[in-house]
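Heads up, one of the protein chains got dropped from this complex, but the rest are sitting where they should.
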Amino acid sequence: MKQLVFLSGKGGTGKTVVAAAFAHLAAEGAPRLRAVLADADVDAANLDLVLGPRPLEAHDFVSGAVATIDAQLCRGCGVCYAVCRFAAVLPPADGRTAYAVDPIACEGCAACVYQCPEAAIQMTPQLAGRWFRSDSRYGPLFHASLRPAQENSGKLVTLVKQQARLLALDDGCDVVLVDGPPGIGCPAISAISGADLALIVAEPTAAGIHDMARVLEMTAHFRVTALVCINKADIYPEAAAQIEAYCRAEGVALVGRIPFDTAVTEALVHGQPVTAYRPAAPAALALAEVWRRVADRLVEDAAKGERS
Amino acid sequence: MAAGAAEARGGATPPLRIAVASGKGGTGKTTVAVSLALSLAADAQGLPPAFLDCDVEGPNAHLFLRPNFERREDVAIQIPRVDAAKCTACGRCAEVCQYHAIVVLGRRTLVFPQLCHGCGSCTLVCPEDAISEEPHVIGVLEAGAAAGDIPFARGVLNVGEPMAVPIIRQLKQWGLAAHSAAGRTAILDAPPGASCPVVETVRGADYLLFVTEPTPFGLHDLRLAADVAAELGIPAGVVINRDGIGDAAVDAFCADAGLPVLLRIPFERAIAEGVAQGRTLVEIHPEYAPRLRSLFAAIVEQAARPAARKGDSG
Partner (left out) sequence: MKLIITATAPGLEAPVDPRFGRGAYFVVVDTDTMQWQAHKNEAVNAAGGAGTQAAQFVAQQAAGAVISGDFGPNAYIALAAGEVKMYLLGASQTVSEAVANYVGGKLQEVRAPTGAGHHGGRGG
């Protein structure tokens, strides 16, 4: 079983479009692979919008305990305020003695809990979001939603991926397709951990190249093999050529160029992967080619893994 | 900041703090933010606005505003260092660490910098005073003058470091106070998403400008971003970018949610290509400068309306 993660650094380069197409192609295209799908962009989960999932299970995601001060017990000594390094403890409002905690700023470190001489502070777990197991048109899908302004998306990413991985192991699936978040911070690191292969969806723009370089540094840092495909490759050919040159210089394999194609947005509006909505569209044909190359690579690596 | 800002403003233009956010990435947030900054800078009345690139995982605004960085500062968190001679391996530090970043194994106490949040709890509880702290650099802040005499500042998260929030927090302290005092409007380019780094960016903002695209993805993520605005009690408005590519559902949502649509930018290949080359909207189509100034005027008016605020700090 292999884990393939889609990343981009920059948002909106078409990661989810590629992930959805791969989900479809794994189920109905060539080569066929048994896939479990995971939407690890829990900040803004979109994969379900094009896979038509039927929810089977929903679970609360309780995480990120925050400190709460019992106003009855607090005597206003201010030790909590002094030890908090996250500016999360609020001094008493006019005329009161009790300190309070801003739950959004609270980092959950509990330093104040251990220092409070009155034992007036407790850690209270927060309902940070929900996660779901669904049946989609193209196989099992694990996805999640984070409540607004909640922390700990990295942990929810880890959880969604773990669930997908366990099901894939139980069912003897070939691959887990992980639609990753943008950026290179906590959620992206969570998405890449344990991955066998990363497909970077790069966009040929000044910003796109900059962020692709950052995400390739990250994959190198965590020693995950990266492949690159260029989306909207024809929108600025010079930048596409720069991406190619960059990949050659860094020894990163380029596995395809997907042209700008209005069929992609049309498919989106119809809630379908472009490869299912209009298989003969230029972007769909290019995606089928990218899938073939990436899938061959996964199968090859799996065979190698068994031999060693 | 409200009281200080009111004193400093003196004239007609209050020093607003506008955060430009999107939920979904790649909707044109940075394009709109830098174009708004340049449009205001080109206006003879008033100081050029300050610009803060808070997308520390993927900072891009410098590609458009081309600042000359003149100041640099490391961002570090304080991580524990255990003095083996004093440590009795009592395990108290491991017990209080909520992140399991310090563990005691047999007679040894080990620190895992990548897991540490720098809260200092272990230092405080150690009965032997065996823990001191040392800085662990996780990123950098850079500032300098950019195009249009815009004071520009950004934060950059080091590759492999997970924690973006401390960088944004320090960037805001470092890059905003002086400008607010000087009466400058501040424009903050937020990261994509709707979780901690976004919240840290928009906390204390006077207005949230969402840039979205009229597709199911854009709509879905705009909803999430609008929830964050509501949670924090910040007034918000919307720019619809690539207008015409998808459907009308975003318009319907904005009408329902009472989010004013302040500007529409139609989908045009010329804009897409120009932005790809690192040009701003006002460089590609100068007629957007007065439109963006009108948008700013609308923001000034809407931000002045009283709104319930839960999260006014930072």
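The first chain written gets the first letter, and so on, giving A and B; residue counts start at 1 in each chain.
Simple rule for what comes next: contacts are C-beta pairs under 8 Å (C-beta built on N, C-alpha and C of every residue); 3 or more make two chains touch, one makes a residue touch a chain.
As the structure is a computational prediction, the values presented were derived from the model and not from experiment.
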*asked:* For the full complex, can you list every visible chain touched by the one that's not shown?
replied: A, B
*Sort through A:155, A:232 or A:257 and give me the one touching the missing partner chain.*
A:155
*Could you tell me which of A:9, A:53, A:108 or A:180 touches the chain that is not displayed?*
A:108
*Among A:120, A:164 or A:192, which one is in touch with the chain left out?*
A:192
*Per the touch definition above, residue among A:50, A:224 or A:258 touching the missing chain*: A:224
*Against the chain that's been left off, what residues of chain A make contact? List them.*
63-65, 108, 151-155, 158-159, 161-162, 169, 185-187, 189-190, 192-195, 222-224
*Name every residue on chain B in touch with the hidden partner chain.*
94, 97-101, 103-106, 108, 110, 112, 114-117, 162-165, 195-196
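Note that only the chains that are shown with their structure count from here on.
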*asked:* Suppose each chain is reduced to the average of its Cα coordinates; what separation in Å results between chain A and chain B?
replied: 20
_Which stretch or stretches of chain B touch chain A in the complex?_
22-27, 30, 56-58, 60, 63-64, 78, 96, 98-99, 117-121, 124-125, 157, 159-164, 191-199, 203, 215-217, 220-221, 224, 227-228, 230-232, 245-247, 269, 272-273, 275-278, 311, 313-314
*asked:* Can you tell me which positions in chain A touch chain B when the two form their complex?
replied: 8-13, 16, 43-44, 46, 49-50, 65, 83, 85-87, 102, 104-105, 107-111, 114-115, 123, 146, 148-154, 181-189, 203-208, 210-211, 214, 217-218, 221-222, 232, 235-236, 238-239, 260, 262, 265, 268-269, 271
